[in-house]
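For reference, the structure discussed in these notes is given below.
Excerpt of the complex: some chains, original placement.
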Amino acid sequence: MIPPIKTAIVGASGYSGEELARLLLGHPQVELTAVTSRQYAGQTLAQVFPRHANDPRCRSLRFSEPKVESLAKAAQVVFLALPHGVAAEFAGPLLDMGCKVIDLSADFRLKNPAIYKEFYGHEHPAPALLKKSVYGLPEFYRAKIKQAALIASPGCYPTSILLPVLPLLKAGLIKSSGMIADSLSGVSGAGRKVELEFLFAECNESMRPYGIPKHRHLSEIEEQLSLAADEPVVLQFSPHLIPVNRGILTTLYLAPEKHFANDTAMAALQKQVAQCFQAAYGNEPFVRLLEGDALPDTKNVVGTNMIEIAWRLDARTGRLIVMSAIDNITKGASGQAVQSMNILCGFPETAGLG
Amino acid sequence: MIPPIKTAIVGASGYSGEELARLLLGHPQVELTAVTSRQYAGQTLAQVFPRHANDPRCRSLRFSEPKVESLAKAAQVVFLALPHGVAAEFAGPLLDMGCKVIDLSADFRLKNPAIYKEFYGHEHPAPALLKKSVYGLPEFYRAKIKQAALIASPGCYPTSILLPVLPLLKAGLIKSSGMIADSLSGVSGAGRKVELEFLFAECNESMRPYGIPKHRHLSEIEEQLSLAADEPVVLQFSPHLIPVNRGILTTLYLAPEKHFANDTAMAALQKQVAQCFQAAYGNEPFVRLLEGDALPDTKNVVGTNMIEIAWRLDARTGRLIVMSAIDNITKGASGQAVQSMNILCGFPETAGLG
Amino acid sequence: MIPPIKTAIVGASGYSGEELARLLLGHPQVELTAVTSRQYAGQTLAQVFPRHANDPRCRSLRFSEPKVESLAKAAQVVFLALPHGVAAEFAGPLLDMGCKVIDLSADFRLKNPAIYKEFYGHEHPAPALLKKSVYGLPEFYRAKIKQAALIASPGCYPTSILLPVLPLLKAGLIKSSGMIADSLSGVSGAGRKVELEFLFAECNESMRPYGIPKHRHLSEIEEQLSLAADEPVVLQFSPHLIPVNRGILTTLYLAPEKHFANDTAMAALQKQVAQCFQAAYGNEPFVRLLEGDALPDTKNVVGTNMIEIAWRLDARTGRLIVMSAIDNITKGASGQAVQSMNILCGFPETAGLG
């Protein structure tokens, strides 16, 4: 029997960290050997996450202060579930000591440090690592993930946008200009930040846009879209905060390359779009292409690593509307990170994600 | 002292009907003399709406079967809060007997019976009345409402879309083509329909699009936009169902007529848009133009007849993003209907809506 | 015409403060002349509460630093919506300068400073004022409120418990021992406290008890029950946190003085309880005694100053079950405080609370 891979989570007390812990504890081929948290150092996983308190491993595993040496000793694969900017402090040293690093922050998602500076307001803290890092979107970077030492796991909004758009863009079915992504997120998307605007009584019975028109996630989305289109792509992106715990719903407004004013052209385009998605995702374990009248609903993906995708051609406006739903914490963060780990370690891609 | 105007509500047991009853009972210049409901005939308002059970008038006023003769005797102004198609049966006879009619259904919102047929799937039941009816959007049809016998009060989605767009379109600041309205609605927007998909456990923790890409409300929105643009307008409209009781949040993607790639052009356009909204709504009692960083939030309008509007120019995409928030049952239905009644009867426009 | 009474709110930026502002701005016989908040000093009411931003008074009235002299000059009646312990610093000086003070905190609700110390963990800061203060439960202390200089407005849980229990206790229909109050509260009951446990994602889809078995509110409830019973009363009280914005639902388990094992005894007791509630509340404008099969539902009282009360005798257990529903912020705090002000100032008791 092969010994399990040892894993650690740095910054395990937020929502993504908790979900990572849940997934790794339930994974048949890995062991969770260390979890860190400055705030909860000394407490057991069971104390901090009562939901998992019956698991004997959660009763013995304690949060520790994050220290690179101990982490490198404890684990072969280290997940960073840290705020933007902090992850970069850990990634380099951990890589130097031979660990594989899967970072859930935005620190290594961009190739271009200039764009990082534009969107994050300061110089990138470790530009050399940007070249090494692989964007951890398994459906598109599977081969690179397999070889990577540093994986930058995509953000939740980017995942909900890129998976529906990339196949269409690569197939040349849509224009790379004029794209719009209108996204709705559950409140856990803000993390476990203790701020007035995320109090229950401020969010419940409320619907509101925010970060309009230049949300930070735009940088990584546009970089990926530009790579796929092989030309600079600018996206209109509007996030909204919605009173649900988990989930992202994205509605995309896209312009097909071909007009489809008459029925024949429309039928032909219908076929092409269907074939494009089928070719891209027909065998993907975590993509659900909806059929018939079905439209995405976050309640059908919450708690899973699945993305639901549906689309409609609108002959009246000449647009292609594509809609997607994911769990922002699973497929949008921790589930996708585990999916990348599975690829990296040569496990079945669905291991521990069922 | 002027005797109060007598009013009646036909179909008063739904959410719009209940809100109408609440508003008319609290209105200083009207009396509510009759409420009808086939389902609840014989019961008092107090029995059906426990919330209002302490009002002595609610303890005496009973729901009756809807009969045109009794209604015409009981009331000078009759509100129809009936399903689409049913309202038309009452409007004609009531008008013939001298009542003013304010209809909250979609039956008389369109001028063109052919469009009605296209969107509602059958011939219009009373096409002659379409010419007579006035679209009850007070901010734009105040003068006509004053003279009207039959007022077709706008739908909730249309209100949230037309109020932000019409001034821009009339001022020639935006293109009439390519407009997109992405809207989120609370579940009361579906009415008090007892259907599986509107059960608590089916809506809570769920976000989902529906009616994509050709929702019925498009017909009235496009007709009004076309009138304002003086050319046929086609709109992309995507409604979504969100787990809140009340509220509509709309995000509009619009193309300014002028490019604003450089800072000077952008500043000029900023000024024009601000002036346009100020000119249109600076003195409107129920329009709140947000300032500074503020963005619309449905929790700030729920329970009121107010619409919140904010906008942003996006130099990266060249678009104008306009966002609005209303209460779908108040400004989106019953509050706006009372606002029209106030105009019709010569009352202060804010009477009973404070 | 009588000039309006001038009022001020100290600590107006919390949920109770905002509700007070809403009620006082809508009150026909008062003027709101000052609002204080250390955090928001300098900003207008319109900026801090976007919901009220259209009111010209909200656009001009600015939050100021709380200073006794200015308050005493600006207002005849001063509302204190401050945390426990802080209110006492303002009450004395304001009284000395001739203001009437209505305090929404727990600082002056108890007569006995020893009980204050037991429950709040420190000496009462102004024990002399305890004798002067009147417990602002209008249905029971109307005459005293009329004469008071310092009114201690009851807490939300106490209101939901005392109104159902006091009439029964005073009439000798129930035993004063063994009473249990099981209460559910919406999250606004915790105030606008920015703490992890009140984040949306921590409260939504959660139901949980807290403060078991000795919640601070017990002190004032037991003091009032003891006064009514004319002997020391000990209450079992269990609060729970429920994912709604507003509302308290209380279920009371009471032991009738008389057994009612047979049908005749039960019918007799039914009549006595009904008469007792009718005598106590038949003419009260803010108490709704439910009839027939109806049971309280917070959605029927939220946004109002009403309490709903229903009761059932259970022949199987020999108990009397009484249930109540209020809005914790209105009848449970600010609405009730305004009701007291109406009594104090000789206004109709329902003024501004309709």
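All chains are identified by letter, namely A, B and C, in their written order; residue positions are counted from 1 within each chain.
Basically, contacts are C-beta pairs under 8 Å (C-beta built on N, C-alpha and C of every residue); 3 or more make two chains touch, one makes a residue touch a chain.
On a predicted model such as this, the values are computed, not experimentally measured, just so you know.
The complete homomeric complex described by this structure file contains 4 copies, of which 3 appear in the displayed model.
The definition used in the following text is that only the chains that are shown with their structure count from here on.
Summarising the inter-chain layout, the chain whose CA centre lies farthest from the centre of chain C is A.
Remark: chain B and chain C have CA centroids separated by 37 Å (rounded to whole angstrom).
Mean C-alpha position of chain A lies 47 Å from that of chain C. Chain A and chain B have CA centres that are 39 Å apart.
Counting partner chains per residue, chain A has residues 186, 202, 204-205, 243-245 touching two or more of them. Within the complex formed with chain A, the chain C residues making contact are 15, 186-188, 192, 194-196, 198-205, 243-246. Remark: chain B residues 26, 50-51, 53-54, 205, 285, 288, 290, 294, 297, 299-301, 303-304, 306, 308, 354 touch chain C in the complex. Remark: chain A residues 178, 180, 182, 184, 186, 202, 204-210, 212-214, 234-236, 238, 240, 242-247, 249, 251, 253, 295-299, 302, 312, 314, 316-317, 319, 321, 323, 325 touch chain B in the complex.
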